[in-house]
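One chain of protein is taken out of this complex; the other chains stay put.
The first chain written gets the first letter, and so on, giving A and B; residue counts start at 1 in each chain.
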Amino acid sequence: MAVAARTAESAEPILRLRGVGRRFGGLEAVRDVDLDVRPGERRAILGPNGAGKTTLFNVVAGEFPPTSGTIELFNHDVTFMPARMRVGLGLTRTYQTSRLFLGLSVEDNLYLALVGVEGGHLRPVRLPGRDGTLRSQAREIAERIRLQDQLGAPVRNLSHGEQRQLEVGMALAGEPRLMMLDEPAAGLSRAERVQLTEMLLGLEREITLILIEHDMDVALTVAEYVTMMHDGAVIVEGTPAEIRANQLVHDLYLGRGHYERR
Amino acid sequence: MEQHGSRQQGRWRLWVLVGVLVLALAALAAACGGDDEAAPETAPAETEAPAETEAPAETEAPAETTEGDGAPIKLGILSDCEGAFGAFYEVDIGGAHMPMIARGATPAGANPTDGLENLPAPGGHPIEIVGYGCADDTPEKAIEETRRLIEQLGAEIMIGPLSGDEGIAVANYAKEHPEVTILNGTSGAQDTTLKVQAPNFFRFNSDGAQWNAGLGDYAYNVLGWRTAAAISDDYSFAYTSAAGFIAEFCAVGGQIPNENRIWPPLNETDYSSYAAQLAEIWDEVDGVFLGVGGAGAIPLLKAMEETIGPIDPQKVVGNLFYGDPVIVQELGDRAVGIASADSMWPDSTDPKATAWLETWDATWPDLAGFAGSVFAYNYNSAAEAMLQALEAVGGDLSDGHAAFREALAGVVLDAPFGQISLDANRQAIQDNFVRILTAEGPVTVWKIPQVAQDFGGTFTAETPPPDRTNPTCEPRELPWAGKAEVITAPEEVLGG
Partner (left out) sequence: MIAGARGRSGLAIVFIGLLAASPLFVSDFFLSAILTKTLWLGIVAASLIFLSGYGNMISLAQTGLYGVAGFVLGNVVAADGGLKVAWDPWVGVILGLVVATVVGLVFGAVASRSEGIYFLMLTLAFGILLFYFWGQVTQLSGFGGINSIQAPGIVSKPRTDPDNLFYICLVVSVAVYALIRYIVRTPFGIALQGIRDEPTRMRALGYNVALHRTLAFGLGAFLAGISGILSVWWNTRIDPGSVGLGRTIDVLVIAIIGGIFWIEGGWLGAFVFTAIDTYSRNIDWLGPRFNTLIGVIFLVIVLVSPGGLIGIWESARGLARRRSGAGAGLPPGAPAERSG
């Protein structure tokens, strides 16, 4: 509980969900979700497996559109905007299971993330000036995620922990305004989780954070506000303290969540 | 970047490896080009091209300089061991060997490709078979194999190839390589000799159109057709084949308008939609010519039975593929009586013919029964013509084969199924036969003597090549119309 609760109640939300639902055939994975996230907020989305957290994430990131409701991002209606265009608005994300370019080096991975934001995706020539800038930016990010010594290593050869670090690094590229982290601590050792927590706490306030996390220590340390989901719907919202105190949360999740921890 | 360093080293070695590989093979090729004297007598694979890398034209130089002291005459034989005709590989080679065996050579094994021993030596020049080419009925492979036989193994004379488009390609190759002489194997596209006209390419067999001589006349005058349809494969040999029927049927007064010509793609397996096309015009025509070849013949007949009804032999004639008794096995007795045409006369009672058939079966017991096929017969004709010409000039291949080619152009073969001579384009003039299918095989009813490629001026170098719409249908003068020799009366065959 080291972080002061600084929820900017006054500011306009940068992410606004209204009545968002997503069906897969007969399964209603997400139903009628309203959500407001304000600039600079650290928001955790909690819930047991199958609660619809990752589906909600994917809908926000544009992996697939919602089947009902609207999504506004930085005051744009992005409900049906493809994923690749949301990155231009400043939205980046990580994945629950790492989706890295295993055949490329750490530097190339970050370089691609930067090119993704900066444009010139189809440029079939090398421009030393432009590529030099991008590559030095890539190296800076590598330093932030403590992979500066592995720049040339194929990502395939990185340890799991290093791959998770890089996963966050990919989302850091290109000065994002909203970062969505899908279980960034998944599969990390205790020491690595501490390291990750420190890095997330050290992120500048210009970046708004939304994270899904199973690990309560990480989630409740980083987040200032928590949204609790169950069966596709939001059931409780509150500060970490309120969440810890909430009996429903305990019944549904916390006990099980602690049980799942290694 | 240090990992990259080690990978670079790997690349270094990789390039070394590749380089060594290339050099090793290059060296091997160069070594193979060593002197010919060292090469064992008949093992074809071990004799190689001269080491010198000068223009291929040089390959004939040794024959010239060593003339008289028995320099070998290098022969290559090209056929298909893969593709649609791959099954006839040994038959082709066996056919080409027969004239040499008749002159004292002995087979080295049960299969023709095992090679020959004690080959004949016209004028003291022993024939040496440098290799058997093995193509796959694509023109490209035929050319590659031709080049291997001629440019790598040093063949001065080649017999082959087997199929139509290969023949056109090889005739074009011959044009570019005036130093070699090529005798066609059994390919039957019309353009090969009529259009390409390579002075060093000789064909001692009829083309696809000649193979149908007599059939149009028979349909019009015996079966009484006036309007007909034609259904044939959509490629050059089948165009040529259909052209032979169409030109003759129209010449004697019949009608085959373009809309009655149906062209299923080559290698089709389901002919039902084409049979349906035929069914639509079935009431307007008196019969149909079938030119769908090889494996397509029986599926086509079955599709016609399903769409139109039982085959009526009075309403169907076919090209050489429709004399196969397998058709009767597959379709039953209603297929008996289908007329077809071919340049083969296996039921001939002429002693020459029976001797040929018997000698073949005795020489190649594993290939018994194939002597009446175009594969054995035409390769045999080519080799026989080559030997007769070589004997006439005493094996003299000097002066760019000049004397040899002159002799070859004048060869008149007293072949088992009838005389074969060449026209001005070095294309065979040969008898053709109309046969009626029975369960025991085809029974020959008509002989059309000495059919020439030009169909009395219907086909010339200037006329458009046979295709979907050519030749057009018009009455013409045909040298052999109404002049067929009756071998067996058709009624006799059908009655008995």
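Keep this in mind: a residue touches a chain if its C-beta (ideal position, glycine included) is under 8 Å from a C-beta of that chain, and two chains touch if they have at least 3 such contacts.
Since this is a predicted model, take the numbers as computed values, not measurements.
**Q** Can you work out which residue in B:Asp165, B:Asp207 or B:Asp431 touches the chain that's missing from view?
**A** Considering the complete complex, B:Asp165 is the one touching the chain left out.
**Q** Decide which residue listed in B:Tyr89, B:Phe433 or B:Trp480 touches the omitted chain of the complex.
**A** Considering all chains, including the one not shown, the answer is B:Tyr89.
**Q** Among A:Gly50, A:Pro65, A:Gly161 or A:Gly187, which one is in touch with the chain left out?
**A** That would be A:Gly187, which touches the missing chain.
**Q** Name every residue on chain B in touch with the hidden partner chain.
**A** 3-4, 6-19, 21-23, 25-26, 29-30, 33, 43-45, 49, 51, 53-57, 81-82, 86, 89, 113, 115, 131, 133-134, 136-140, 143-145, 147-148, 151-153, 164-165, 168-169, 172-173, 176-177, 189, 195, 234-236, 265-266, 467-468
**Q** For chain A, which residues reach the chain that was dropped from this view?
**A** Touch set of chain A with respect to the missing chain: 61-63, 82-85, 87-88, 92-93, 95, 97-105, 108-109, 111-113, 115-117, 120-126, 131, 154, 156-157, 160, 163, 170, 187.
We adopt the following convention: only the chains that are shown with their structure count from here on.
**Q** Quick check: how many Å separate the C-alpha centres of chain A and chain B?
**A** 72
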